[in-house]
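Reviewing the structure listed below.
The complex appears here without one of its protein chains, the remainder shown in place.
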Amino acid sequence: MGKIEAKLHELGIELPAPTPWPAHLPLIPAVRVGNLIWLSGKTSKMTGKVGRDVTVEQGYEAAKECAIGLIATLRDELGDLDKVKRIVKLLSMVNSTDTLTQQPQVAHGCSDLLVAVWGEHGRHARSAVGMASLPGDATVEVELIAEVD
Amino acid sequence: MGKIEAKLHELGIELPAPTPWPAHLPLIPAVRVGNLIWLSGKTSKMTGKVGRDVTVEQGYEAAKECAIGLIATLRDELGDLDKVKRIVKLLSMVNSTDTLTQQPQVAHGCSDLLVAVWGEHGRHARSAVGMASLPGDATVEVELIAEVD
Partner (left out) sequence: MGKIEAKLHELGIELPAPTPWPAHLPLIPAVRVGNLIWLSGKTSKMTGKVGRDVTVEQGYEAAKECAIGLIATLRDELGDLDKVKRIVKLLSMVNSTDTLTQQPQVAHGCSDLLVAVWGEHGRHARSAVGMASLPGDATVEVELIAEVD
């Protein structure tokens, strides 16, 4: 078991099993160029708008869901999570009412888990912002760039 | 005629002629660093919000417009579209009501054309999300990163 896999186990995080990607889709989960990998936006299964349908605390859990999905994509793409050198950048998009001001508190749900897993190498640049709406009414969608070995 | 230009011809896609970029603007259509090129967001000429003024199907056509504009920018910047090695990442921003859930179905209008043109090398990472509003009330705006030779 790799170091990061062991850390996930220690944190009680179980990654979803790899699932075949629908071949008809024009997009793919990730594209790597050199030592950088761009991941497609991962939406939470939790639905509803923060500030109206779900609380900031629930939104935090939705963002954590996104982190788990993103980590699973990194595992599926790289084969071994120890190949992730560092998390570079997140765009954390929160399904928001037009008066929500706490997008960072929601987005921390994803960011905190990445730091719990990768430590200092998990700390990243980030924007956390309010979207008018998201696919399938997802509560949060996060896209990620990582540096890989 | 290059391979990609021939493909565009086969698909019946005509790219707009290059137009001089307004010199007073602080932004430019694209910036290249090494083998990566970042393109400025391209807005559709189609206007109106998906879910209120225009349908998802019309939004798909707006996103296709964005693809054509982005491909034209790549041609203008690189001189030859065969220099595009692969499409890396799209941020597809849909002018959305606060209840729209079908941003992916709109964004496919751009993504599908990129795949029709570049095949497997056209498949990309993507987020497709709902914006409160866009410049000039454009229906869709897409920004793109590509890998180039």
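Each chain gets a letter, A and B, in the order it is written, and its residues are counted from 1.
Convention: a contact is a pair of C-beta atoms (placed from the backbone, for glycine too) under 8 Å apart; a residue touches a chain by one contact, two chains touch by 3 or more.
Since this is a predicted model, take the numbers as computed values, not measurements.
Chemist: Tell me which of B:G2, B:G79 or B:G136 is the one touching the absent chain.
Modeler: B:G136
Chemist: Given the full complex, what residues of chain A touch the hidden partner chain?
Modeler: On the side of chain A, residues 35-36, 86-91, 96-104, 108, 111-112, 114-115, 122-132, 145, 147 touch the unshown chain.
Chemist: Hey, which chain B residues sit against the chain that's not shown?
Modeler: Touch set of chain B with respect to the missing chain: 26-31, 33-34, 38-41, 49, 91, 93, 97-98, 131-137, 141, 143.
Note that in this section only the chains that are shown with their structure count from here on.
Chemist: Give, as an integer number of Å, the spacing between the C-alpha centres of chain B and chain A.
Modeler: 24
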